[in-house]
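Shown here: the complex without one of its protein chains, the others still in place.
Just so it is clear, A, B and C label the chains in written order, and each chain counts residues from 1 on its own.
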Amino acid sequence: MDLKQIYSSIIMEHSNNSEHKHELEHATHNERGHNPSCGDDIQLHLNIDGDIIKEAAFTGHGCAISQASTSLLCELIEGKTIEEARLACQKFIGMITGDEDDMDELEDILGDAVALQNISVMPQRVKCAVLAWHTLSDMLEK
Amino acid sequence: MDLKQIYSSIIMEHSNNSEHKHELEHATHNERGHNPSCGDDIQLHLNIDGDIIKEAAFTGHGCAISQASTSLLCELIEGKTIEEARLACQKFIGMITGDEDDMDELEDILGDAVALQNISVMPQRVKCAVLAWHTLSDMLEK
Amino acid sequence: MRDVLETLNNPPYDVQKIREDFDFLKVGESPTIYLDNGATTQRPRQVLERVSEYYKSENANPLRGTYHLAAASTEAYEQARKRVAKFINARTKQEIIFTRNASEALNLVAYSYGFEHLEEGDEVLITRMEHHSNSVPWQFVCQKTGAKLVYAELDGDFQLDMDDFASKLSEKTKIVSFTGTSNVLSSEPDVKKISEMAHSVGAIAICDGAQMVPHHKVDVQDLGCDFLALSGHKMYAPFGIGVLYGKRDILQHMQPFMYGGEMIEYVQDFSASYAPLPYKFEAGTQNVGGAVGLHAAIDYVEAIGFDKISAYEQALGEYCAIKLRELGTCNVFHPTKGPRGAAVAFNVCGVHPHDVASILDYKHVAIRAGHHCAQQLHRGLDIESSCRASFGIYNTKEEIDAFIDGINFVRETMGLTK
Partner (left out) sequence: MRDVLETLNNPPYDVQKIREDFDFLKVGESPTIYLDNGATTQRPRQVLERVSEYYKSENANPLRGTYHLAAASTEAYEQARKRVAKFINARTKQEIIFTRNASEALNLVAYSYGFEHLEEGDEVLITRMEHHSNSVPWQFVCQKTGAKLVYAELDGDFQLDMDDFASKLSEKTKIVSFTGTSNVLSSEPDVKKISEMAHSVGAIAICDGAQMVPHHKVDVQDLGCDFLALSGHKMYAPFGIGVLYGKRDILQHMQPFMYGGEMIEYVQDFSASYAPLPYKFEAGTQNVGGAVGLHAAIDYVEAIGFDKISAYEQALGEYCAIKLRELGTCNVFHPTKGPRGAAVAFNVCGVHPHDVASILDYKHVAIRAGHHCAQQLHRGLDIESSCRASFGIYNTKEEIDAFIDGINFVRETMGLTK
């Protein structure tokens, strides 16, 4: 594995200084996601209007990977439909667990978030990478 | 070890057909000895007059070795003083655990009961051999 | 008898090749004829080597590490759990809790389920042939909760008397806990039927699989029991690893048993929340070496195949029982009808079991003598103790023949023949 690739500029940027890391005044949906074994703990805040996710933000704390992953998720889903967001969750989790490997399709659907693909070689960090996406999934199920 | 030596005629005789295996009408002392892990369970009955063990008998059940050992004990201590019986217990237990090995002395003190000496090579049967002697010890302590 | 001999003379798998894997069977000048497999089995080289290998290159504390070795250790541990789940056909690996042995597995259910669900007026139904590990915990829980312990008795052929069982089962029965195979009689109660009957009165069914799982293909979904306990060391794995299988829905609503590291989620100063299944029930550092050994042992026996193992071992048991009966000098406590396994309990008339075992030991035959942790059963049979020869995958007809010769030697030594 190339560690530098995992801790790439995209991740650094998103984890240290995310535009999306803030409360959301007009949130229609909030959901907590947490990982007791490593202490990652985030809150997703969405403003959903009809079928469209108009705004996405998050608060909480965790490692660089979970923070970046959450930020990338918010970036990706803003403006998307609920159905599109659902698909993105499914593809992202598949990418990390190694079940999805069609890079073209993944890039199409996940955009910058494909930068996290290499996490799949660090099994002990998979949980950090997928936390936000599982949280969104749970949220959209309800 | 020579098994035949352990299961010698003395043991066979004492275990199958002991003169001492009966209740004692005028018992002054009774004590139960038992070995939960193998089920040996005996009662010693003594008739003690002053300092002298006038009669010794036993009831209960167990393997050939514990039965023979108990019978040999009764045989030995009848007519002995309490102090002599105490010494016999100590020497017998020492013989079985391998701490006593002066055969002349042991024969003097234990008589026929030295036939059980070889049990010391069967650690898993030591408990059977010493049961009665521990029981007598406990009894004389009181 | 013809079928039996046919099976033993033409074993369904290569028994001699299997024997090669067990160094134990070759130790010393006169290797032991080991007929105490009900107590614990020997371990094949494959299991011992896999455990050493694990310690040499994958060893770390599992579940919590963020370095690759801890991941390797976690992976080895969780693969073992998956393997056990597949082995007994559990729905998910969340239903597999690693314990120290079958006894701990049964205590876990007694504490975590029993204490929460039993109250005065309730009944716990067990059988006359339970191992102490499946009776004494229930005595304890019943004493503490005021529930009543009830015994289902045996019929004249050393099998569970299903009429008696049915008559003792009632709306009061909250827990039915029974062995899948008696460790003394080797009779094999009908787990599926008993579980159904238990469920029909609203009770849960706990199967003590310590003696069943080593000899039979087990499918918990088909059997329908709510819990199953097993011990690794009775099926060619190391000591110190056992399993409690439990249905997820039931486990999920149970309180933890032991508290500490790994089984928690968040710990506040005065209270804590607990990890999801199965971790909620695994406190402290787990025996990964043991789990890895169990994995290897399952691979080992399944490579032979349980259809073959069951057929062969049953023939060993049957042959042994027939031969003992033929001697005419023994009382044999072994069913003549109905499902029965590879252990034969008996007494040599006029000889105490401990003397039998000691004298056989002189002939390098290892059997067990005593109450076999089943005092209630022995009281029921009106005996103090018994001898037991119990078989595993590597035993042979020749070994049983030597054992039978040994019984004659016992009688001779005891002066019962001329």
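Here, a contact is a pair of C-beta atoms (placed from the backbone, for glycine too) under 8 Å apart; a residue touches a chain by one contact, two chains touch by 3 or more.
No experiment lies behind these values; they were computed from the predicted model shown.
Enquirer: Where the complex has a chain not shown, which of C:L185, C:V332 or C:A369 is the residue touching it?
Expert: Final answer for the missing-chain contact: C:A369.
Enquirer: Which residue from C:R19, C:K93, C:H117 or C:H132 sits in contact with the chain not drawn here?
Expert: Considering all chains, including the one not shown, the answer is C:H132.
Enquirer: Kindly state which of the options C:S52, C:Q221 or C:Q252 is in contact with the chain not pictured.
Expert: Within the whole complex, the residue contacting the unshown chain is C:S52.
Enquirer: Please give every residue of subunit B in contact with the chain that is not shown.
Expert: 36-38, 122-125
Enquirer: When the complex is taken as a whole, what residues of subunit C touch the one chain not shown?
Expert: 23-24, 27-28, 32, 34, 36, 39-40, 42-43, 48, 52, 55-57, 59-61, 64-70, 100-104, 106-107, 110, 131-137, 139-140, 142-143, 149, 151, 231, 233, 238-242, 256, 258-264, 266-272, 283-290, 353-354, 357-358, 360-361, 365-370, 373, 375-376, 379
Enquirer: Which parts of subunit A are in contact with the chain that was left out?
Expert: 1, 3-4, 7, 9, 12, 16, 37-39, 61-65, 122, 124-125, 128
The working rule: only the chains that are shown with their structure count from here on.
Enquirer: If you count the C-beta pairs in contact for each pair of chains, which pair comes out on top?
Expert: Maximum number of inter-chain contact pairs occurs for B-C.
Enquirer: Just curious, how far off is subunit C from subunit B if you go by their C-alpha centres, in Å?
Expert: 39
Enquirer: Would you mind pulling out the distance in Å between where the CA atoms of subunit A average out and where those of subunit B do?
Expert: 80
Enquirer: Counting in whole Å, what is the centre-to-centre distance of subunit A and subunit C, each centre being its mean C-alpha position?
Expert: 47
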